[in-house]
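With one protein chain withheld, the remaining protein chains of the complex are depicted in position.
Letters A and B name the chains as they come in the text, with residue numbers starting at 1 for each one.
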Amino acid sequence: MIRIDNVSHRIGPAPILQDIDLTLPPSSVTALIGPNGAGKSTLLNLIGRLIPLQVGRISVDGHDVTATPSRQLAKVMAILGQTNHAGSRLRVRELVAFGRWPHHLGRARPEDHAAVEAALAQFDLAPLAERFLDEISGGQRQRAFLAMCIAQDTDWLLLDEPLNNLDMAHARALMARLHGLRAAGRGIVVVVHEVNYAAAWADHVVALKGGRVVAEGTPHQVLTPEVLGQLYDMEIRVTELDGRPLILHHV
Amino acid sequence: MRLALILGAALLPLSLASVMIGAASVDWANIASDPQAFLIVTASRVPRTVAVILTGAALAVAGVVMQQIVRNRFVEPGTVGTAEGAALGLLAVTVLAPAAPIWAKMLVASLGALAATAVFLALIRRLPPREVLLVPLVGLVLAGVLQAGVTFIGWQTDLLQYVGIWLMTGEFSGVIAGRYELLWIAAAAAALAWFAADQFAILGLGREAATGLGLNHEGVMRLGLLVVSVVTAMVMVSVGMVPFVGLVVPNIVARVMGDNLRASLPVVATGGAALVLACDLLARLVRYPYEVPVGTVLGILGSVLFLWLLHRAPSRG
Partner (left out) sequence: MAVFALVLLAASAAYLLWGIGGNWRFVLGLRAGKLAGMLVVGTSIAVATILFQTVSQNRILTPAIMGFDALYVLLQTALVAGLGVTGFAMLPVGAKFAAEVAVMALAAMALFGLLLGRGAQDVARMILTGVILGILFRSLAGFLARVMDPNAFAIVQAESFASFSRIDGALLPWAAGAAALAVTAAFRLSSRLDVMALGRPVAVSLGLRYEAMTFAALALVAVLVSVSTALVGPVTFFGLIVSGLAHSLICSARHTLLLPAAALIGGAILVIGQLVFERVLGLQSALSVVVEFTGGLFFLWLLLKGRIR
């Protein structure tokens, strides 16, 4: 469980997040939605201790993100940022192998190698394993970074807009994999831009606007015309498909 | 792996040649019985060869480390002001405390190198992130500005010859036993980098990915800074500035092997040693028995290679 108590964040004079109180349930997929500038990425980065906490408290499975050593936190949660440009010239397998680093700190054991192979297989990266990162497409690179997070083998996965560079087939496949991971007991927090992915796959949805929580709950509770209209300042029709909301934001 | 073997194999004949070639003629047949010949070999030739190998290896490794902490391929301690910072430190010590022991000079030079590199790192934080080539440019300009400072102090304190001949143009002709041992410290710093190879490689993935993997980002940066500064300072104190090794060798190795440092650092070190050894041989032979400074030879070769690296089409598999 991730507990977020009374968290606020400012950059200079600008308030980015204000008085956020949330409890994110374990073993489920939580989606953070909201318009641009709502503070979704900032909140995710605060949970993942990528940005120092200014006000409030965040704990992940009982570990306070400010007090717990970073290396220990790396075994509890894996975070994937929005921009993953290949500054380093690494082979795909080498990148995924770095996901095991918090566990073996340089001395890889057989179980580490096995985890790497499993992660590569999960994301259809086996044929690309020996290729360099700067020689594959943006979508393939995204999958490589995701495989690295999976190999890190943590209870929590924090993903900031992971679907951005993926084509439709891979985007859907990723959401299906995340669902599978959640079935296996992991907790997943995803920032998504396209609300229908949240509608179709999330167990828990948090809607942010202007740095505040506007709504929180199941997809049916949050993804209603009223809430969405308030969130995105537009009239949106919502229908249903296979027991899940379907948001017709594009018509 | 093949590259490592090739380079390692090249080192052996190069080292042998280095020991055998020199201004004084050595009668190899009588080496055991002739004390003069023996002295030349043990006091001059072998130490020089060892110094060249250590310098080449350490500088190449320092180049890789700098490239990882800056996250840019086109930087190395000789082109971003680190060497000039060490020179400023050395000048300060020579002017203010000329009788200071060697370890004090070492320390001040290292601090100078550290300060200059820290300034460089602070400057590039303000650059737009996607402008890859601005980083080496800022480094070169900073080096130029610091160089102007070095020249000014040298002029004012009448140390210009010291600066020009001993410091800014690296050469190995002054190396004899007892005058190069500091380079072992440089080698130790480079070895330290190898022990932390994985951490430097993760650093190259970016601040966020590194923190996400639990790496102490600031700590590893400081370690990298320390390694780079110590290596540069030791080389400057012992032989002067040897440019471009830390730039071209890591880039060429990365083209073939990538940035997995645990595997590539030994290759980089061997490659650096081989390159500087080859250049030193060339420097000794081109106008035998006189010597051209190896810094000049590398200045030519290095800048040509740098231009090639700058303008080649990126490798797309």
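In this text, a residue touches a chain if its C-beta (ideal position, glycine included) is under 8 Å from a C-beta of that chain, and two chains touch if they have at least 3 such contacts.
Since we're looking at a predicted model, the values are computed, not measured.
Peer 1: Can you list the shown chains that the hidden chain touches?
Peer 2: B
Peer 1: Using the touch definition up top, pick the residue from B:P13, B:G144 or B:G219 that touches the left-out chain.
Peer 2: In the full complex, the listed residue that touches the missing chain is B:G144.
Peer 1: Can you work out which residue in B:G89, B:G112, B:P136 or B:G214 touches the chain that's missing from view?
Peer 2: Checking the options B:G89, B:G112, B:P136 or B:G214, the one contacting the hidden chain is B:P136.
Peer 1: What residues on chain B make contact with the chain left out of this view?
Peer 2: Missing-chain contacts on chain B: residues 74, 123, 126-128, 131-134, 136-138, 140-142, 144-145, 148-149, 151-152, 155-156, 160-161, 164-165, 169, 243, 286-287, 290-293, 296-297, 299-300, 303-304, 306-307, 310-311.
FYI, only the chains that are shown with their structure count from here on.
Peer 1: Given the complex with chain A, which residues does chain B contribute to the contact?
Peer 2: Those in contact with chain A are residues 71, 198, 201-202, 204-209, 211-216, 254-255, 258-260, 262, 314-317.
Peer 1: Going by the contact rule set out above, which residues of chain A touch chain B in the complex?
Peer 2: Listed in rising order, the residues are 45, 48-50, 70-75, 78-81, 84-85, 87-91, 94-95, 98-99, 101-102, 106, 131-132, 134-135, 145, 148-149, 152.
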